[in-house]
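Yeah, one chain of the complex is gone here, protein chain that is, but the others are all in their spots.
Right after this comes subunit A.
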Amino acid sequence: MSTSPLTDLGLPGLRSGTELVPAHDAAADGPQTGKDFTSDQEVRWCPGCGDYAVLKAVQSFLPDLGLRRENIVFVSGIGCSSRFPYYLDTYGMHSIHGRAPSIATGIATAREDLSVWVVTGDGDALSIGGNHLIHALRRNVNMTILLFNNRIYGLTKGQYSPTSETGKVTKSTPMGSLDHPFNPVSLALGAEASFVARTIDSDRKHLTQVLAAAAAHRGTSLVEIYQNCPIFNDGAFDAIKSPDTKADAIIPLVHGEPVTFGAPSEDGRGSRALVRDQATGGVTVVATAEVDAADIVVHDAHNPDPTMAFAISRLTDAGYLNTSPIGIFRQVERPTYDDQAREQVALSIPENDDTADRAARLAALIGGGDTWTII
């Protein structure tokens, strides 16, 4: 599936996201539990914050990765969610606003034996750090980015964010916000991300499945997590969380399955379905009963062409979230920046490399060129 000419030049093939990270030895060191990944720091999010659920899910998921704890690094930017690393007993850095992907790029490129995670929010990743996010995705650095999207600025107390719906009345926009929001999945697909998924803070099972797939993916995995801010944007995701509405609100994406949603009919299919829209080239929602089953879009996350994934991402409401596709939009293999960067270095280092050889080569380097000697 690789399209890079570099793979034909002796550069590495495709591997799993954690393949080079040392495994935890349960026999020698005992089994890992979520507690092992819990630091001694008091968690200080607001009561009811969706971040608690994500933290709990990550703490209980990390043992499943089966990696040595000291080989896991969490990097965050600034914002409520970016406190995340302090609460995990791994290596971690709470960095500066928007820059976590760049710091993680340095870590991931320097060290193949680390599992690198970025925790960021909608303001951190899409506003101040938008540039770093798209370039990390473009380069496909081996890391997993958890983008907590609550569609509001929480830490600065309630200004609209780059994912807030237009017209949002906040402290900074008393007459309603004017800017059109980003759709993080569409943005990531546009940046040619190799793994793009969306999940929900309150759905532990789905969240954990997506985290597992993201960690297993070699390259940059972007996971958008809808996360409720009970203080400044409470209810933003009620439509997709409420038992009464969620069947109609969530468009579930499962690789290889026809995409239907809404109250299921007798055959188990949802009442509504996605079909190709010949007029626009996109997808459109129709009543399942009214279309030929063969015309229903079958989700193909591994399609090298991102067009369909992008079309599906456009079904996300830009205003109040009444409808949203949830799941893994795209998962394709592409050579990673960090693997190739390390390989270029490794190919350049001579076989007999050691301290003495380096010193000799340093002497040859600085004493090279046209020299003359004065006695």
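By definition in this document, contacts are C-beta pairs under 8 Å (C-beta built on N, C-alpha and C of every residue); 3 or more make two chains touch, one makes a residue touch a chain; residues count from 1.
Rule of thumb we're sticking to: contacts and distances are computed from a predicted model.
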{"item": "Name per UniProt, for the chain absent here [options: \"2-oxoglutarate ferredoxin oxidoreductase subunit alpha\", \"DNA-binding protein\", \"Peptide ABC transporter permease\" or \"Small integral membrane protein\"]", "value": "\"2-oxoglutarate ferredoxin oxidoreductase subunit alpha\""}
{"item": "Of A:Asn131, A:Thr245, A:Thr280 or A:Thr307, the one touching the omitted chain in the full complex", "value": "A:Asn131"}
{"item": "Residue of A:Cys49, A:Ile107 or A:Ile225 in touch with the missing chain, whole complex considered", "value": "A:Ile107"}
{"item": "Of A:Ala26, A:Cys46, A:Ala212 or A:Ile349, the one touching the omitted chain in the full complex", "value": "A:Ile349"}
{"item": "Hidden partner interface residues of subunit A, rising order", "value": "22, 39, 41, 68-73, 75-76, 78, 85-86, 88-97, 99, 101-111, 113-114, 131-132, 135, 341-342, 344-345, 347-350, 353, 355, 358-359, 361-363, 365-375"}
